[in-house]
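== chain A ==
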Amino acid sequence: MPDDVGMTVAVQLFPTCIGDVVAQQTVTDTERVLDALGIDHQRPSGTTCCGQPAFNSGHDSPARSVAKATLKALDDGSDLPILVPSGSCASMVRLHWRELFHGTPEAEAATRIARRVRELSSFLAEHTDALRDLEPSLAVRVGYHDSCHMLRELRIKEAPREVLQTVAGLELVELDSSERCCGFGGTFSGRYPDVSVAMADTKIDDMVAAKVDVLVSSDPGCLMQLAGRMSRQGTPVRAVHVATLMAEALA
Partner candidate 1 sequence: MSATREDVGGTPLPPGWAKPAHQPDAFELTTTTFEERAAKTMARPFARGAIANATDHAAALTTARFVGTDHDALREEARKIRAHAIANLPDYLDHWIDQAERKGTVVHYASDESEARRIVAQICTDQQITRVVKSKSMASEEVSLNSALEAVGVDIYETDLGEFVVQAMGDRPGHVIAPILHRTKDEVHELFSAMAGHELPNEAEALTAFAREGLRHAFLTADAGISGGNFLIAETGDVLLVTNEGNGRLTTSLPPIHIALVGIEKVLPRRRDLAVLLPLLTGHGTGQQITTYVSVAAGPRRQGEPDGPEQMHVVLLDAGRSALLGGEFEEALHCIRCGACQNVCPVYRQVGGHAYGWVYGGPIGAVLTPLFRGQEEAGELAHATTLCGACDDVCPVKIPLHDLLLGLRRRSDADGHVPRHEQLAFALWAQVWSRPLLYRASTAVARGSLRTLARDGVVSAKTPLLRRWTAGRDLVVGRRAR
Partner candidate 2 sequence: MTDRASFLAAIRSAPRGLDPGLPDRRDAPDAPTQLRVGEDRAARLQAEAEAASTVVHRVTASDVAATVARVLVEANSQRIALTTDLAPFVDDVQATLAVAGLTGAIYAEVAPNRAHAGALDATVTGCIAAVAASGSIVTSAAGAGRAGALIAPTHICVVRDEQIVGGLHELFDGDVLAEAGSLFALQSGPSRSADIEKVLILGVHGPGNVHLIIVAPD
């Protein structure tokens, strides 16, 4: 972590596989926010996935081979922060890579990278003054969903809320169920689709009851789940990434 966070002028951006396949908007919106802040950014070439789907299913060996590709791409000799616009991927790299690569030639690099990795909203929370100066504004009623791994592994709870609160006209509602799992759970969503969907529904009911216009989260996995279910149900709540909301507020 740089000594003086206010001075951060350049970062690397790891889009993650979900950002490469379904959540491209999240990645471009992240870039727009960084642009607005005047922070240089680049996507290192050759990143793939952090290995999480296999790791969380208990398959360490395929997880390792995939994560190794990403590790190589991220280990560029610099000590620039690596921003990850996905709470669970950030948690995977920051906390679990050391374990995954323990005893392998990549162990040292894994530790190096773990130190550089920053979950996006916690990084943005260090720039709330700069954000406020840009006068973001959007008249919406917003509920926030805590991603489980971001909340309980990285212990990040306030940061995304602080970021959202820089937006003029934005009303942030604390949902009763903000900390309850959305039911995504990676492969769980495919193994037990009915249970997974039912879990999403309890969250969605809560949002509808709280009359929010937009549901914001910092994890594209949770958003894929909640947006997907709401789209199927025709629920009139948008589910967007904190980067997307900020990009819109800054536009």
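If you want to know what made the cut, all candidates are chains of the complex that A comes from, given by their letters.
Methods note: contacts are C-beta pairs under 8 Å (C-beta built on N, C-alpha and C of every residue); 3 or more make two chains touch, one makes a residue touch a chain; residues count from 1.
Because the structure is predicted, anything quoted here is derived from the model rather than measured.
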In the complex, chain A is touched by which of the candidates 1 or 2? 1
So in the complex, the part of chain A that touches candidate 1 is made up of which residues? 17, 20-22, 24-25, 45-49, 53-54, 56-63, 65-66, 68-69, 73, 148-149, 152-153, 179-181, 183-200, 202, 224-225, 227-229, 231-232, 236, 238-239
